[in-house]
Every structure is written in C-alpha cells, then in structure tokens.
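Removed: one protein chain of the complex. Kept in place: all other protein chains.
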Amino acid sequence: MIIAMHAPDGFLEPVIAVVTGIISVVVIGFALRQSREQLKDKAIPLAGITAAFIFAAQMFNFPVAAGTTGHLLGGALAAILLGPSVGAIIVTTVVVVQALAFADGGLTALGYNVLNMAIVPAYGGYALFRLLRRVFPATAGGVVGATGIAAWASVVMAAVAFSIEWLFGASAPVAFDTVFGAMVGTHALIGIGEGIISALAVGAVLAARPDLVYGAQDLDRAQLSESKMGMRTFVIGGLLVAMVFAVVVSQFAVDNPDGLEKVAADTGFIASGEEHSLADSLFADYATAGISNEGFSLAVAGIVGTVVTLLVVYGLFIAVRESRSRDPASV
Amino acid sequence: MGAGHSHALYVHEHSVVHRMAPQAKLVAALGMVVSIAITPREAVWAFAIYAAVIVGLTGLSRIRPGFVAVRLLAVAPFVVFALFIPFIATGETTEILGITLSIDGLWGTWNILVKALLGASVSILLTATTEVADIIRGLSILRVPALFIAITTFMIRYLELISDELGRMRVAMTSRGYDPRWISQARPIASSAGALFVRSYERGERVHAAMLARGFTGDMPMPDTELANRPQWAGVLLLVGVFAGTAIIALVVL
Partner (left out) sequence: MSGVIDIRGVEFSYPDGRKVLHGVDLEITAGERVAILGPNGAGKTTLALHLNGILQPHAGTITVCGIPVVGEHYREVRRMVGLVFQDTNDQLFMPTVREDVAFGPANLGLKGEALDRRVDAALEVVSGSELADRPPHHLSGGEKRRAALATVLSMEPEVLVFDEPTSGLDPAGRRELILTLADLPMTQLVITHDLPLALELCPRSVIMNRGRVVADVPTSDLLDSPDVLADNRLELPYGFDRSGDALSS
C-alpha cells in the first residue's frame, strides 16, 4: 500500500497546495520565533544535528505487515525530546531538504508535505503526549508510555490530515472514504513502528541523560528511576486514544444513517434536503462523488478533522505557554 | 519513502545550467513546477511542450536521460496508486480490452502521472546540476530566514557522519547475530537510536563550545555567493515565461 507522505506534484489541486502552503509558512514562522527564544544560540548546532539524526533514522525501513514497510517520521519524537516548536522546525528542515536536494516530494507539494509530516505530528503529537502525561504516572515509565502512544497517534493524525486535504482538493475521482480508509488503515499499522521506536528511543535517552528530554523536565531523580509502567495503565491509555475516533464516530451508527445526516445538516456540514450546495462549493466533487453515504463520510471527516485540528492548536498553545514559563537558564 | 536518498543526486558536469547561480535555478524550478501544476489535465498539448523543454534542458545540462529516468522510479508508489484509480473511481465508464474503467478515472490517472513525473523531472534536474551547499546558499539569497539556513547547514554537515554512525551500529549489531525481521525485534535498534541521539546531542554541545571558542556571539556568518548576472536572469525569465504562458493559455482556452 501506498504511503502518501512526500507526495509528488499533482496529487492535490493547486488550491490546496496554496492554502496549506500559507498555513505552513505561518506556523513555521511562529515555530522559528519560539525556537529562537527557547534555546538561544545553542539551538543551531543542536537542532541541525538532531535534524541530521532524524534524516538518517528515516533511511531505515522496517516491515510492518506483509508487503508494507514504513519508516520513521520523527515529528513526535523530536517534539518530545526538544520541544514542539523545535521539533516542527527540525522535521520541516528534513522535508524541505529532501524535496530540494534529493528530489523526494514535489516542490508544489511542500505546503501539505510540511503540514502533514512536520507540523501535525510535532504539535499534535506533543499535545497528546501532554494530555497522556496527566493521566499516566509521573515516572520515566509513564513518559515512555505516553511517548509510544502519542507517536503512534501522530502518524495516524498525519494520515487524517492528508485525507482531509483530499476531501477538499482531490485531483482524481477517488472517493474520500476510500482514501480515508486506506490511509488511516495503513498508517495505523505503520504508526505502531513509530510508537515502539519512539518510546524505546526516549527510554534510552532518559536512562543516559534525562536532562535532555524536554517532555520529562518535571521529573526528579526518584521518579526518573522508576522505569516500568503499569501494563494496565498503558493499555487503557492506548485503547482510549485509539477509540476516541472510533467511539465518537460509532455514536452515529450505521443503523441510523438518517440520524447521522440530520446531525450533519444541523451542524452545517451539509445543506439538508436539496442539492448539497455547500459540498459542491467547498469539497472537491471527486472526493464526495460515489460515497454510498455521503452524510456519514462527511460527518466522520468533520469530527476526525476537528479532533486533529484541536490537538494541533492545543499543541501550539502549549508551546507558547511553556516558553513563557520556562526558566531560560534551565535549557 | 525513506530509503531512496542516501546520496545527493548531484552529477558533476560543466554545463551552462551547472554554472547558473543557484537562486536563479530555484526560481526557474519553482516557476516551471507551478505552471505544470495549474495546467488543466485536458490540455495534453501543454504537457507535450513542457516535456519537450525539459528534455532540452536535460541535454543542455549534459545529464544523461537515463539518469533522470532511473531517479523517476522514486515516484513509483504514487504511480502504482494512480494506476489503480480507473478501477476504483466513480462516474461514467468505458471498456478497454474488456475491462470497465472510469473515464474520469483515466483522466485522473493521467493528471496525477503527468504532473508527478514532470514535476519530479524538474526537481531531479535541479538537484543534478546544483550541489546541496549551493542550494542552501541560493535559499539564503532568496531571503529564507537565517535561523532556518543555519540549521539546514549544520544538518547537511553532520548528516553523513550520523548516518555512518548509525550504519556502524547496525554492522556491530549484525556481527553479533542480530537480524531484525519483525517490528517486535525493534528494541536494540531503538535503544541504539536513543544512544545515537544522546551522542548527537552531546556533539551539538561540543560544536557549540567550539563555536564559542572561535568568538561566536550569535550571528552565523552569511554564505558568500555570487549574484546571478543578467543573461542568467534573462534565461530564467524566458523559461518561466514559456511555461507560465503555456499554462495560462491552457487555462483560458478550456
């Protein structure tokens, strides 16, 4: 199956390329300002070398299931190790250099490639990490568990982001729910690799140099030495996250499709009754044509897209809040 | 798509294109790719023009067409996806060789394939004629923020070192019989990745110390680049003009 990261030109309509391009430029500009403040001039060699590390790590593929291989994205890992803004910058650097110097990923696709591979995983992944840390024990084990789940989710979020972009800017007549299903399905698998590798890597860093893990700065020595995490807590946490999308969506169970359409209409996603005029103007015809239950699909898109967007925005918000409260001398 | 690029795609030749200032090439590449992307798929004649010009540029750069073709294989996964489209797409269908295919789907495949391949060709030509360090210099002339340029410069400098270290770790592990086939055996890899991160971070601190030792106070020295001269910009203008013009005509005519 295909991994639509490093997408080439022509995959999505130009409008989407422009819109995501603008979003990426604005967010990365914000991230640059945050990075400058947060790490002062030490950021430069450090961020560059970590970017090299992520770039190198991405070169190794791992098998996830018959016929599918994946590779590390690294956005969540970078965010947990160095902070969400620095993490976003680092992966952006990797993506941009891959496009410009290695011809990997289209030049016009940079807008959504950066958004999907750097911004969403770094900020969204970090936000989820923070939320999980609130419920997981405040120990090294808790940090590792939170990292694993957040990193897995960050890959799924990237797939969701791409699918939403397809909804608005499909360049070929493949229905949204087909793309969504394929993308989110395969990336839920690939994300397992990302989760495991990220968790183990953070665990290794915590064991050697705990001061280097941005996401664990609040732990003291005693807490750091506690490296096991209750299996039960971990499983519950993981299932909880995985089920957020599924449970919310399943409330609009297939056996009540009319109810779903009604909800979708009430919330303004679709004009009820007549021709779906909003859909016509906003969503790409291609993406919505041929879906057996359009209301259901768009509701899924709406809910899932909203969750991902909220997480990313929360991530941006935390980034600002943490940089304000952080003692500059301590980093 | 990670394993493909362990080495940059630069091909050492002496050609007009190689000699062009990097910022000019970046502008040209962008102009070409944007034009390709906005061209409506039905304007097949437009894509023919683009392809012809790109082939000409390849010759001008003294790059072997075979080289570009091989690098284009990197777009393969997306090609595979695109080829599936007519089978899964919606809309009116037609029959080819007894198989029912969606007409819109066929157009969709064409759209993705032609733009992806032409766009990738432009990227490949850019990277084949411009060294990575020059690409970064070009970006800095085009006013990309200095912090970003500095981070990128360090990344490029240490990329080979870190890949080598990662490679050495794998050799060491394999020599001790480690042969990971399933993700469940990821523990040693991931722990080494963690160890490598710590070493990389500590190197970052030492590099920072070395910079301080040579008087660094926060401003990275800006790379010294020659400006592109008039004939080069004229060439860029011509090239982008041809592409943009073609795209606009295609848009208007349809």
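By written order: A and B. Residues from 1 in each chain.
Please note the rule applied: a contact is a pair of C-beta atoms (placed from the backbone, for glycine too) under 8 Å apart; a residue touches a chain by one contact, two chains touch by 3 or more.
In this text, all values refer to a predicted model and were calculated from it rather than measured experimentally.
Contact with the undisplayed chain is limited, among B:210, B:234 or B:254, to B:210. Contacts to the hidden chain, counted on subunit B, fall at residues 133, 136, 153-154, 156-158, 160-161, 203, 206-207, 209-217, 221, 223.
FYI, only the chains that are shown with their structure count from here on.
For the pair subunit A and subunit B, the distance between C-alpha centroids works out to 23 Å.
Those residues of subunit A lying in contact with subunit B across their complex are 2-11, 14, 17, 29, 32, 35-36, 40-53, 55-64, 71-72, 81, 89-90, 93-94, 96-108, 171-175, 178, 192-193, 196-205, 207-209, 212, 286, 289-290. Taken together, the subunit B residues at the contact with subunit A in this complex read 1-6, 8-9, 26, 29-30, 33-34, 36-38, 71, 74-75, 77-78, 80-82, 85, 88-91, 102, 104-105, 107-109, 111-116, 118-120, 122-124, 126-127, 132, 135, 139, 145, 147-148, 150-159, 161-163, 166, 170, 180-183, 186-187, 189-198, 200-205, 207-208, 211, 216, 218, 220.
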